[in-house]
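Note that one protein chain is taken out, while the other chains of the complex remain in position.
Presenting chain A:
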């Protein structure tokens, strides 16, 4: 997609240069401005990448902008092992995968009801769900912490705390609770675009409510589910707050908090931290580049509802 856009733009300017008018000073200014902005965005990303390939002693002595003497992947190995990253990546998956699936599952229920079933007060419900998105999550931090420390779970669900606190159940629940609102909003708008006749036909053919939902509507909203799934995964993956506040076992923390393992008590090796950050950011970057179409679709879904 980027490639296409790039060539199209180049072609545009080439045509412009040849056929229309000579390069105007204004165009040069715009060009310089755009390049400067692009560099401004890229430098903070490229600099850690560069730093992560160089040993600390070298950058400490010569500065981060110096030419490299040594370039290697040692820090990546060190971050992967020292930060115990595989373990924490697994932890993140244990939270993110169930949370995304449950969120989509529940949200599609609510959206189906609101959009297809003429529920009394359905619109109000939708407004309520959407408004919930505006609530800053931090507001419920302390009440939630107190609640979680008082809610028991059997040991086989949460060990050693035997509470919702320090268990994945609690983290998954809070993610589902906070993300469902947005997903309901998007999905119900999307479902509104499905022709009513489809469901009416299904009703005529004797399909019950469940069948209408599962067999008719759900297959049709698959693009929306895919887009939302991508987006939600990235969001939940990036969460730092909940896990740190609602967990006390170090080995259970997700990968975003594992970066702290790479900082020493008094000393922070920023080059190592840069390598770790890149490793941790990599999955989201991969998801973004591979599923870019869905990602963009997810962000604009529901914006153009019929």
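Definition applied: a contact is a pair of C-beta atoms (placed from the backbone, for glycine too) under 8 Å apart; a residue touches a chain by one contact, two chains touch by 3 or more; residues count from 1.
Operating definition for what follows: contacts and distances are computed from a predicted model.
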{"item": "Listed names \"Iron-sulfur protein\", \"ABC transporter substrate-binding protein\", \"Cytochrome b/b6 domain-containing protein\" or \"Response regulator transcription factor\", with the criterion being the UniProt name of the chain not displayed", "value": "\"ABC transporter substrate-binding protein\""}
{"item": "Given A:68, A:98 or A:226, the one touching the chain that is not displayed", "value": "A:98"}
{"item": "Omitted-chain contact residue, chosen from A:130, A:149 or A:238", "value": "A:149"}
{"item": "Omitted-chain contact residue, chosen from A:183, A:202 or A:236", "value": "A:202"}
{"item": "Residue of A:161, A:189 or A:230 touching the missing chain in the full complex", "value": "A:161"}
{"item": "Residue ranges of chain A at the interface with the undisplayed chain", "value": "60-61, 82, 94, 97-98, 101-102, 105, 145, 149, 155-161, 163, 165-169, 172, 196-207, 211, 214-216, 219, 244-245, 248-251, 253, 257, 260-261, 263-268"}
